[in-house]
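A single protein chain has been omitted; all remaining protein chains appear in their positions.
Should a chain be cited, it is by its letter among A, B and C, assigned in written order, with residues numbered from 1 in that chain.
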Amino acid sequence: MLLAVRATATYELQDESFAFLMVEPPLSGARHRVVEERLTTTPTRSCELRRDLYGNPQRHLIAPKGRFSFEFSATVEADPNAELPEHAAELPPHELPAEALVYTLPSRYCESDLLGRMAQTEFGRLPPGGGRVRAVAEWVRGHVEYRYGTSGPTTSARDTAIQRVGVCRDFAHLVIAFCRALDIPARYVSGYALGLEPPDFHGFVQVYLGEAWHNIDATTGCLRPALVPIAVGRDAADAAMMTLWTPHEVVEQAVEVRRVAE
Amino acid sequence: MLLAVRATATYELQDESFAFLMVEPPLSGARHRVVEERLTTTPTRSCELRRDLYGNPQRHLIAPKGRFSFEFSATVEADPNAELPEHAAELPPHELPAEALVYTLPSRYCESDLLGRMAQTEFGRLPPGGGRVRAVAEWVRGHVEYRYGTSGPTTSARDTAIQRVGVCRDFAHLVIAFCRALDIPARYVSGYALGLEPPDFHGFVQVYLGEAWHNIDATTGCLRPALVPIAVGRDAADAAMMTLWTPHEVVEQAVEVRRVAE
Amino acid sequence: MLLAVRATATYELQDESFAFLMVEPPLSGARHRVVEERLTTTPTRSCELRRDLYGNPQRHLIAPKGRFSFEFSATVEADPNAELPEHAAELPPHELPAEALVYTLPSRYCESDLLGRMAQTEFGRLPPGGGRVRAVAEWVRGHVEYRYGTSGPTTSARDTAIQRVGVCRDFAHLVIAFCRALDIPARYVSGYALGLEPPDFHGFVQVYLGEAWHNIDATTGCLRPALVPIAVGRDAADAAMMTLWTPHEVVEQAVEVRRVAE
Partner (left out) sequence: MLLAVRATATYELQDESFAFLMVEPPLSGARHRVVEERLTTTPTRSCELRRDLYGNPQRHLIAPKGRFSFEFSATVEADPNAELPEHAAELPPHELPAEALVYTLPSRYCESDLLGRMAQTEFGRLPPGGGRVRAVAEWVRGHVEYRYGTSGPTTSARDTAIQRVGVCRDFAHLVIAFCRALDIPARYVSGYALGLEPPDFHGFVQVYLGEAWHNIDATTGCLRPALVPIAVGRDAADAAMMTLWTPHEVVEQAVEVRRVAE
């Protein structure tokens, strides 16, 4: 299907600042292709596209003091989002590629090393594979309340496992932590989601089963119609939409994802 | 029933030290009566019996440098431990006495303020009363593994809720935290237990339902035949068996609880 | 000096609710005397004055569904607040009364058991007594930034010790935790402060030195001209101004403390 994606934001910066921007999906991914895209920013001293260690496109700019804004729009050809197959296989560790293995390790917001017994108690007796990962996501959806303003940038899976409240980012971190505790590679994805209400940047999960990455999103019981990844990483620390080195205020931010006729 | 209780310990102290000892049950309690007791310590410069804020008998001594040991033995007439009645009633807050109200508040090792949603999700829909408290204890027993050496003196309910492993102290703290999150007064009890294997000091819980304190012990599915409280408090911080102000080693410690013929 | 104290608040309650209110200072304390006071509440089904375990006056009411408000005003004769004397003596544990001893133990928001080495490193070599406590308060003031909106109701001394930001409550908790780690009894006090800008309920600390409780307030380098305690406890968990058992919103809250002519 064809999607029109648009993200804009305006900041008030106390000083000229370096800025890292991650709002541009990779030009082509496993389940999407960018047909056309345009990024405009208020005049900046430099604007360079780079790749981080995980392969994500990252825009490095120098943003001016005062008002700074960007507008990104793209047309993206995206496959419909697919249900995680019940029988997608968990692989033994030595069959995992390096690129997946790193996602079995604990990270800042996914303390899988603390959640080992909890994961075993809750999911250890389920048959391995896609069905087990779906059970993890269902557990998280059933045990965690979705509510804005209850968690913050330092909230981690350890917190969410007991406080039982959060937003998409927290849901994703808890799913990831449980999966890793079960030795299933799981990574954080920031991206665009069709059908999110209210529209916003979205955080969800990909697990590596049967030699491919599969989407899983614990914030909904239905399938999101389409998910377009922007950046992947060990958790949200690796996938910040915008990083600024100067004190600033967010004046305005908006995201739009629409299906358009082909 | 009649119990013979005996507790001994030997310490190696680097210096003369203040010592607070709490191994002597109150002479009479709701469900026990001390028939005779004897405490001997290696020569100490002073030895005074006092009461802490919670009413617990506390022995204040000055222990000598080097070897220091105590031996406490008692004969105690104890009622058989009773099952927490299914229908014992949860009281509204303004009907609780001050002495029970303090036990609805969070404390060092029972962070009920963090566990509110978890308690509501797991137990909020159960009918209030004794049956609900028993469900809490059963949940803790079913979800937490009992294992020595996995927790320490700073482990709290928050940790146990996610790490899912611990000893009697940790089981008690988690039960207490859940109960308080449900507005049920719950306090920590250190005491002697008949039938504990291996024998040791025991930590369990009392909840205030229907105008009385009731025992609840999440470490066992059966009823402990008898429980004799030594000290109660908001959590284990208030009920340390021995507090020493000088660096020291525990050389030996033993507890014995036997049923004797009347 | 003579103070006019006034506290008002309005809540919107989803349902009739129990309410515990602690805004009334004890009629007479070590350094103040209530000359006259008046509490008015919107019609309530019951309103009873009780004492909690720590001796604090606590008003138990049943608040109506919908708008609920109270207004408390008092005239208080208060001694000027006194500097904590440099030479006020730390007492050995067995000379502390039960009423002070409980305040050497860790509590929910004052994890002194975790901060022992930090307290020893920073303050262990200072001469014991009032001067050391003042050094603790100065350290906290010098190392923690005062800023609204950076901490919340579950923030504890452990958090503040590393995040280094908070409000009066957090400053108090950290001072308390350090003092207890040094075996100095320290308790949390909620109260009225003259000269607070903007006016609000205040949280500060009392330490027990030389057989008396002394005020210490880490949020200011100068001496607050007068402090009138409302409630004392192990930490803020024991001294909540208002406790409601029903979901609600705070519509308005205001505090006023003025010096008046005698």
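Operating definition for what follows: contacts are C-beta pairs under 8 Å (C-beta built on N, C-alpha and C of every residue); 3 or more make two chains touch, one makes a residue touch a chain.
From a predicted model like this one, the values you see are computed outputs, not experimental measurements.
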Considering the entire complex, write down the shown chains that touch the omitted one. A, C
Among C:Leu21, C:Val34 or C:Leu115, exactly one should touch the missing chain; which is it? C:Leu115
Pick out which of A:Leu39, A:Leu101 or A:Leu223 touches the chain that's been left out of the picture. A:Leu101
Answer key for C:Glu145, C:Glu211 or C:Glu256 versus the chain not shown reads C:Glu145
Looking at A:Ile62, A:Ala135, A:Leu196 or A:Met241, which residue reaches the missing chain? A:Ile62
Using the document's contact rule, name the residues of chain A that touch the chain not shown here. 18, 20, 46, 48, 50-54, 60, 62, 92-94, 98-99, 101-102, 105-108, 110-111, 113-114, 153-154, 183, 234, 237-238, 245
Residue by residue, what part of chain C touches the chain that was omitted? 114-115, 117-118, 121, 143, 145, 158, 161-165
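Please note the rule applied: only the chains that are shown with their structure count from here on.
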Most heavily contacting pair of chains is B-C
Same or different interface residues for chain A and chain B, judged by whether over half of the residue numbers are used by both? same
Where chain A and chain B are represented by their mean Cα positions, the distance between them in whole Å: 46
The distance between the C-alpha centres of chain B and chain C, rounded to whole Å, is 29
Provide the list of chain C residues touching at least two other chains, using ranges where the numbers run on. none
